[in-house]
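The next block holds one structure in the form of structure tokens; read it before the comments.
Missing here: one protein chain of the complex. Every other protein chain is in place.
The block that comes next holds chain A.
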Amino acid sequence: MEKYVIEMLNIRKEFPGIVANNNINLQVKKGEIHALLGENGAGKSTLMNVLFGLYQPEKGEIRVRGEKIKITNPNVANELGIGMVHQHFMLVEPFTVAQNIILGSEPTKGAGYVDIKQAEKEIKELSDRYGLSVDPSAKVRDISVGMQQRAEILKTLYRGAEVIILDEPTAVLTPQEILELISIMRNLTKEGISIILITHKLKEIMEVCDRVTVIRKGEGIDTVNVKDTNVDDLAALMVGRQVNFKTEKTPAKPKEAILSIKDLQVKDARQAMMVKGLNLAVRAGEIVGIAGIDGNGQSELIEAITGLRKSESGEIKLNSKTITNLSPRKVTESGVAHIPQDRHKFGLVLDYPIAENIVLQTYYKKPFSKNKVLSFKAIYEHADKLIKDFDVRTPSPKTKARALSGGNQQKAIIAREVDRSPDLLIAAQPTRGLDVGAIETIHRRLIEERDKGRAVLLVSFELDEVMNVSDRIAVMFDGQIVAEVKPEETNEQELGLLMAGSSKEKARQKAGEEK
């Protein structure tokens, strides 16, 4: 038997103005979980798209089970048993899970009649076998992000995948869902399936992976056994310098309240009340972190503050001026900046050049336009500056946002929002999909903004991040702030319990017992 299921040798892939992959080697053994690690824009997604047949390499060869092969398109990859779950899912929302899974390889029962019942049965069996717990008859738009992802995994399995590529699967998951995914990955490898896992979370690599290949700026650096390494070495290998995980900061010196919210009520698109009489204050010079499980009203709260969603009742004040139900433009102009959770939906016009994305809220002001005519010179000069200051890796400011790596898209948004020097900076999952080096930079930026006297509201599902960066943690549960704690006086267990709805006393007691 062959030692490696997949071998990618001396792969080179160029894009206009940039070499995304240069002489990269990747060898994956049967039944292993192989991590692919690298900074934002290092070329991980590109390399995987080459393996999946979406891009053709300029140089290099690919061997599958020892056999040299040209993967000209994803169908060829599927036939070779290679499946991929992309960084951004590719599901048809109004279809059911089963319909999505069989799309393109529909089983027919004579005369082109699609046998959906049979398919659902097979999918259910597959799902049970690997512990995926996916309901094949549920509509994709009705299920959680985590389940959508498992549906994508099922899709690859249904097509007979023996090698599954997961591109940053955990970036969009809640901590609970991440645990589930990890156990699924273990089930898969037990059955001899190999997994290539892209992730920026070094802890995950240490926990589930067997080996890890590190790439930096398109070059292959090394492949190491996870047993023989540790988080610090991996980070250094990937970034090329030592990385600080614990963010250094001085105690906050909060001043007057910038944002104050009273008895706020907000409904979601389905008219269900999601924010139920919420009270919160954020002062100048402090970072307030909102901890909570996804779906407890965080998105609705942010959308209400920023004017994207109507508030039913209650009051939002900024600098003691009421901004309840103002338009997004008015809210922005009164000094609020917003790093949105969903960067593709809200944060960027993907078909605009990066420079034009950077002036998305300021294009109508001087110097970016005069008398309604855009000044591209000013726009591009500004973009050049931010790209440099925030280390956005892009071939040029003219490059469409779509062509940037996921992490660099995020950095461009952060650059735009932080640069406006807002009184209140709302950061929703600001480091989602960023590499450890970039996370360090972003956290430093948030703290710098705080020290300049701005108010920062941080919403994150990463407890690490909330504990590390916040000066004060507000726990959100079922549409309300149920507790406020100091990061230095709490721990992950206590926060976890609070987030699940326990009272503060109970949580403290229980967390104490568990220790």
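Here is the rule we go by: a residue touches a chain if its C-beta (ideal position, glycine included) is under 8 Å from a C-beta of that chain, and two chains touch if they have at least 3 such contacts; residues count from 1.
Here is the rule we go by: contacts and distances are computed from a predicted model.
K.L.:
Among "Anti-sigma regulatory factor", "ABC transporter permease protein YufP", "Porin" or "Copper-containing nitrite reductase", go ahead and choose the protein name stored in UniProt for the chain not displayed.
P.N.:
Answer from the record: the omitted chain is "ABC transporter permease protein YufP".
K.L.:
Looking at A:T174, A:S299, A:T332 or A:S502, which residue reaches the missing chain?
P.N.:
Considering the complete complex, A:T332 is the one touching the chain left out.
K.L.:
Thinking of the whole complex, not just what is shown, which of A:I182, A:A236, A:L350 or A:A378 touches the missing chain?
P.N.:
Of the candidates A:I182, A:A236, A:L350 or A:A378, A:L350 is in touch with the missing chain.
K.L.:
Which candidate, A:F15, A:F95 or A:F245, sits in contact with the chain we can't see?
P.N.:
With A:F15, A:F95 or A:F245 as choices, the missing chain is touched by A:F15.
K.L.:
May I ask you to list the residues on chain A that touch the chain which is not drawn?
P.N.:
Interface residues of chain A facing the absent chain: 14-16, 56, 58, 306, 308, 327-330, 332-333, 338, 340, 345-352, 356, 360-361, 363-364, 369, 372-374.
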